[in-house]
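Left out: one protein chain. Kept in place: all the others.
This part shows chain A:
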Amino acid sequence: MDRFSWTNGLLEINETLVIQQTGVRLYDGDDKAKLDVGIALLSTHRLIWRDSKNHDCCISMPLSQIIFFEEQAAGIGKSAKIVIHLHPASANKEQGPYQNSKFSFIKLSFKEHGQIEFFRRLNEEMIHKRWESTPASQPIPTGVGSQAGRTRAVGIVGIERKIEERRKETDKNISEAFEDLSKLMVKAKEMVELSKSIANKIKDKQGDITEDETIRFKSYLLSMGIANPVTRETHGSGTHYHMQLAKQLGDMLQAPLEERGGMMALSEVYCLVNRARGMELLSPEDLLNACKMFESLKLPLRLRVFDSGVMVVQLQSHSEEEMIASALDNVTDKGSLTAEEFAKLLGLSVLLSKERLLLAEKMGHLCRDDSVEGLRFYPNLF
């Protein structure tokens, strides 16, 4: 902290403000500096800090003092920090709050977040080192060189005012956004009421609804995100969208399923498919509703729900008997197996290998030994 000098807070000619962040506390090395929480400002030339309450308390340090810096992640009860390692102070350094310090580094603690953006900007400034190409000098009333009179000293106060204006503008934008949002919601609510009315009529058979119209109605519900009031199902199954999806999945999942022993947890499929898509991702419900259509579309995949509630997509070719037989074979072969051991053997996830063992147990082929050391399966000799 002895690299800092008192400053009046005025930016110099050619010095521009890059970013500022409230809620920053300074640390002298690992110790909290004897200053309160304040505002950290990064300019093209300096790191400046000012006390939030007492604006006269303002210190700065040239960016050239910085050797390197790194992030320190947040922890329980601790804010994220940026740790900045510094060169020794120069001999003609102006006075600051600390005469000397045993530390060669400081920390900025971001109590109101903002560290991500601050770090990024600091990084940019340290890469470009703009202070070297545009040396700042104290503001001279008559201007400098051919640009006499054009460049002016801009005080922190001026900058602050601009930022305050921008913040007010942002606030205005947000409140405008909320206003517009409320209006939008009123219209959305009308749609919800209308769909309820339609659903009731369908139930009471007031009118002659064709199959086609029902499908159309369901797709309207899907677009609006309204749960199907009739079936209480999330408006999913039966729309063209899900049918298309189901077919796409049928193609896309063949190879991955083969690689994974014919079975994948639905959440695995979710990750796989969405990672591949990159954009226009599927919602979990989209995926579920598409998978429910496998059977009716005669695709070679099936959605299966185990007793535990775990949902998997499996290749239809992988019949139940095959899975149970393979489980029994493996267990008999090794004498006994836990879900983890079985998983390693088959290259399956632990979750799914456990389900297979449980299934074999349910069918009476295996029995369990349940202890604190784990759940182990043995061939059923009873």
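In this text, contacts are C-beta pairs under 8 Å (C-beta built on N, C-alpha and C of every residue); 3 or more make two chains touch, one makes a residue touch a chain; residues count from 1.
Convention: contacts and distances are computed from a predicted model.
Among the names given as "Vacuolar-sorting protein SNF8", "Ribosomal RNA-processing protein 43", "Iron-sulfur cluster co-chaperone protein HscB homolog" or "Protein YIF1", UniProt records the absent chain under the name "Vacuolar-sorting protein SNF8".
Residue in contact with the omitted chain (choice from A:76, A:91, A:127 or A:255): A:76.
When the missing chain is restored to the complex, the residue among A:132, A:295, A:322 or A:340 that touches it is A:340. Within the whole complex, the absent chain has one touching residue among A:120, A:166 or A:334, and that is A:120. The omitted chain makes contact with chain A at the following residues, 73-76, 113, 116, 119-120, 173-174, 176-178, 180-182, 184-185, 187-192, 194-195, 197-198, 201-202, 206-210, 213, 216-217, 220, 222-227, 234-236, 241, 265-267, 270-271, 274-275, 279-288, 305, 308-311, 340, 343, 350-351, 370-372, 374-375.
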